[in-house]
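In this view, the complex is presented without one of its protein chains, the others remaining in place.
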Amino acid sequence: MFLQTLITGLSIGGIYALMAVGYSLVFSILNFSNFAHGTIIMLGAYIGYFLISSFKLGFPFSFIGAIVGAALLALINVRLAYSPLINRKAPPLYLMITAMGVSIFLENMVYVTVGSHFYSFPEIFKQSTIKFFGSDISPLDLFALIFSFIAIFALHLFLTRTKMGTAIRAASYDMTVASLNGVNMNKLIGIVFILAGAFGGLAGVFLGVKYMVYPTMGWITNKAYIAAVIGGLGSLPGAVIGGVILGVLETFVSVYVSSVIRDVFSFSLVILFLVILPAGLLGKYLEEKV
Amino acid sequence: MEYIYGVISVIGIEIIATVGLSVFTGFTGLFSLGHAAFMAIGAYTAAILTYFYNVPFILALLAGMLMSALVSFVIGFPTLRAKLRGDYFAIATLGFGEAIRVILENLSITQGARGLPGISHFTTLPVVAIFSVIVVWMTRNFILSKFGRNAIAVREDAVAAEMAGIDIFRVRMLSLVYSAACGGLAGGLFAHYLNFIQPAMFTSILSTQLTSAVVAGGMGSLTGPIIAISFFIAVPEVLRVANMWRLVAYGLILVLIMIYRPSGIMGYHELSFASFKNLFNRKAANQSAGGRRM
Amino acid sequence: MSLLELKNVTKCFGGIVAVKDLSFSLNDGEIAGLIGPNGAGKTTVFNLITGVYKVTEGIILFEGKDINKCDPVSIVRGGIARTFQNIRLFNKLSVMENIKTVLFREANYNFAQVLMKTPKVVKMERHLTERSMEYLKVVGLEQYANFRADSLPYGLQRKLEIARALALKPKLLLLDEPAAGMNPEESLALVDLIRYIKEQYNLTIILIEHHMDVVMELCPRIIVINFGELLIDGSKEKVQSDERVLKAYLGEEYANVAGN
Amino acid sequence: MLLEIKDINVFYGKIHALKNVSLQVAKGEIVTIVGANGAGKSTLMWTLAGVLKARDGSIIYKDRPLPSFAHDVAASGIILVPERRRLYANLTVRENLIMGAFLRNDINEVKKDLEFIYGLFPILKERSNQYAGTLSGGEQQMAAIARGLMSRPEILLLDEPSLGLSPLYTSEVFKTIRQIRDKGTTILLAEQNAHKALEMANRAYVLETGRIVLSGTGRELLANPAVQEAYLGVRHKVI
Partner (left out) sequence: GGQKQTDNQSEQQSQSQTQSEQSQSNDKEPIKIGHEVALTGDASMWGQSEENALQMEIEKINAAGGVNGRPLKLISYDNRADSIEAVNVAKRLIEQDKVVAIIGPAQSGVANAISSVTEEAKVPFIATTATNPLVTVPKEGQLRKYAFRTCFIDPFQGTVAAQFAYYRLNAKKAAILYDVGSDYSAWLAKYFEDAFKEMKGEIVGKEAFRSGELDYRAMLGKIKQANPDVIFIPTAQKEAALAAKQARDLGIKATLMGGDNWGSPDLITLGGSAVEGGYFVNLASMEDPDIQDFIKEYKAKFNADPVLPNPVMAIDALYMLVDAIKRAGTTDGPALADALENTSNLKVLTGILTIDPSTHNPLNKPAIIQQVKDGKFIYVEKYVTK
């Protein structure tokens, strides 16, 4: 029972982590919570679904298609909706509200154009389970978990080991000065959004396969946002740890306390957590020197 | 006509909530994603009192305000004490809002997720009008007093404010309590306008709408958020025939406001007689122009 | 009796010892310069006195009272005000409102009265406006009263910061590089201002400054610190001719100038 | 002329900050701008760095108009060390310096320059893994200058480089400025420490409320009584 709960928690947490990465990436450069990320995830899932079911592209290609498509959408999103604000040096809060507008807009666009039907990916792995010390784990979960962690790790290396990574962190503090150092902000922001979008697409497909595809599926990304905060906004390893912690915590609460008050419980814990660790687990709380 | 009165009533009610929130978000600079919870608490408290206990409407409304104000300590005390930074505070309020909703879904007095139907219709247009005028007026008084200036000082530079002897925690707490009370009042009015409430009405979507109105209206303006929330409610109603498209339009409008009015509809200004005069007064306009120094 | 007394104060940040076993005391009505090389710990001393940082070791007495345990707010209210090395104004408030804000303790109306906008509130507000204007006049900013604070040029922002500190009615005023960014001419005008407010408001002042002409003009007594430690504490003549100060802080060039 | 500015006007909203400003910078020169608070020195600097835009007039750099994006300006060799430091407070000192070299790909040379900087400001070496935001004011100023040097500019725009520096370091910094000029870097300097700045200037301008009111060689301006009175604090000394 304990092991099964842990496995379930891990696989839920893995998905949270994957979604949280997108939030953290954007936060790491623009210091705002990109609430449109959930919508990009949703659109990624739709792209993947239509590629596999209407265009019969097969899973690997649909998978890549969803990632590319979501990355492009994220790029369009930033170019059309955020760039004007960024160029005007609007405070992050404004970007956050714009992001909410974008997400309301896109989500309802989907309602109007595609409709509110739920779609489900064709079964890639037939319903079957892998036994693991007497507990069951589905092959899909295993695949998603491993794949996500590899992808996140690669991204982490990119951000910490390259000049680009430093530039992203620098720009998050002061874009004007970053451009004085020769950083092309538009390009940099574009790259960040493409990466975030790609991860969104990845998360979207996994979510779609695991659950289903429908216009409001982006809402569960609230949980991912919470995960990102627990881990420390702007920190990738933090996002992963936050996702896993939240997933496992929630599962344990459901099993050992009550599934109905699970959210109250998790949310209270999150608040408690933040009160104790105000910057999340790995976030840097930069006390301004006076 | 009655229908239009209805829409106006809703606008009036939401103005109360928005103006309250603008004290907290616009003037004190903290971001809340859980303000719907305060509306919910006010709504349930007032509705339960009139529905089960036949408490007079006005008393029930006051009780709703009081309850919201009290509950705001639960979230405010630990988080504001810990001086959580913007986004982290927002996430705490998001969690708080959800938690309140789950609790309402699981209490028996609230009749769970089903909600409370059959609440009396006490909230008429004149009632709304009177309350919203009073609240706007009081909020304006608040903002223009030392309490308001302290709030803005904390928003602008918390460290400097502290070094000026301003107790940051108290200032933030006062704003939170005030905005929670406004939310509670709005909730109570809403319950007695719609005659029906259920937890699902008070989701983070509603919180988002309130916050969007404050930001889109202009952080640091009262009239701006009032215009914005009226717009947000009226536009979908006008577009109701166009159905799903109205939400598309709402999202688009929100984005366009943010793009074309980067500091909100009113920015840091107020729409008032004085500001009309300012239009003709070059100097005054110059003084407030310009952003951050490089 | 001394107004302020630091006894064996040490402050560490992780491995860095920013202030080390520092002791000095200041009498009522004194004006002292606090100088030292960059990174010597001067600003840190201010941060310790105002409660921004807590001392690692040692005690700080203000009017004989230990203020180590106090939070910044009560320290300010107790009578210590400061300006910042990096200007920190309430940017989106007007110049006038910047002052009005910190005068809040003079407005003895309560919240209920505010909501009802009683005549008392109106009267108090008018009073505050007048009071703020007085402070603005002291620093010569009255014609900028309605400008947004962040649209003022750097030098005027400094003056506004001083006015705001004054409005806190301190006994002890801590000025962190008030002349930074001013040319010699402006610095000297600032000297006049500081002298004036000191007399007018009966202040005790500690001044951190790298502009030696300002320090020499204003401070009969100078405290020099280096690597967080007290190097010398004495009259300006003594300090000016001290070998160690010349070597660590002023440089040979200054030695020549001083020699001349 | 390496850089030629003709009749530019710069505005902040309705505030007219630079009025018909013209000036010239030749290769290998130190050009100094002096002016009171709010005269518009920083505005000029930000404009030359491509962050602020002149409403009219022209800026010709190497016979071409100045690129319109700040990052392109940086790439073309003009680097600004902004007033009041503007370090990346969330990066370490070392990372700040690396950011200075963002456009460079000659890794070995960058390493050499880093050592050179550490030699110049030993305290930065000590603090290399500390967050820049926690440095003392003067340390920050050093780091800001160092970051500018790391990009090996053709023209270095220095906006009040001595701000917050101890007298000792102030002379150090001025010495360094002369050194790098001697190595061929052109320097445009805005300084409150007018005496020193004019002393070493090949060419100098006086800016008053957005207008150039005087120009000449550094020596000429130093000798000018009006300049002495307004910017060198001579009046007080006499009394």
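Here the chain labels run A, B, C and D in written order, and each chain numbers its own residues starting at 1.
Throughout what follows, a contact is a pair of C-beta atoms (placed from the backbone, for glycine too) under 8 Å apart; a residue touches a chain by one contact, two chains touch by 3 or more.
If you're wondering where the values come from, they're calculated on a predicted model, not measured in any experiment.
Student: Considering the full assembly, with which of the depicted chains is the omitted chain in contact?
Tutor: Computed over the complete complex, the missing chain touches A, B.
Student: Tell me which of B:Gly64, B:Gly95 or B:Gly115 is the one touching the absent chain.
Tutor: B:Gly115
Student: Going by the contact rule already stated, which one of A:Val112, A:Met164 or A:Leu277 would touch the omitted chain in the full complex?
Tutor: Of the listed residues, the one touching the omitted chain is A:Val112.
Student: Touch as defined at the start, partner being the missing chain; which of B:Gln198, B:Thr211 or B:Ser230 qualifies?
Tutor: B:Gln198
Student: Would you write out the residues of subunit B that touch the absent chain, in ascending order?
Tutor: 2-3, 6, 102, 105-106, 112-115, 117-119, 121, 194-196, 198, 200-201, 240, 243-245
Student: Since one chain has been left out of the picture, which residues of subunit A touch it in the full complex?
Tutor: Within subunit A, the residues touching the omitted chain are 1, 4-5, 8-9, 11-12, 111-120, 122-123, 126-127, 129, 136, 138, 140-141, 211-212, 214, 216-217, 219-220, 250-251, 254-255, 259-260, 262-263.
Here is the rule we go by: only the chains that are shown with their structure count from here on.
Student: Averaging only over C-alpha atoms, locate the centres of subunit C and subunit D and give their separation in whole Å.
Tutor: 29
Student: Once you find the CA centre of subunit A and the CA centre of subunit D, what distance in Å lies between them?
Tutor: 43
Student: What are the residues of subunit D that contact at least two other chains?
Tutor: 12, 15, 51, 82-83, 134-135
Student: List, in ascending order, every residue of subunit A touching at least 2 other chains.
Tutor: 176, 288, 290
Student: Could you list, by residue number, the parts of subunit D that touch subunit A in their complex?
Tutor: 49-51, 69-71, 74-75, 79-80, 82, 86, 88-91, 95-96, 98-100, 102-103, 131, 133-135, 147, 151
Student: Subunit B touches which residues of subunit C in the complex?
Tutor: 50, 52, 72-73, 76-77, 81-82, 84, 88-94, 97, 100-105, 107, 109, 111, 114-117, 121, 125, 128, 146-148, 150-151, 154, 164, 168
Student: With touch defined as at the start, can you tell me which subunit A residues reach subunit D in the complex?
Tutor: Touching subunit D: residues 163, 166-167, 169-170, 172-174, 176-185, 284, 286, 288-289 of subunit A.
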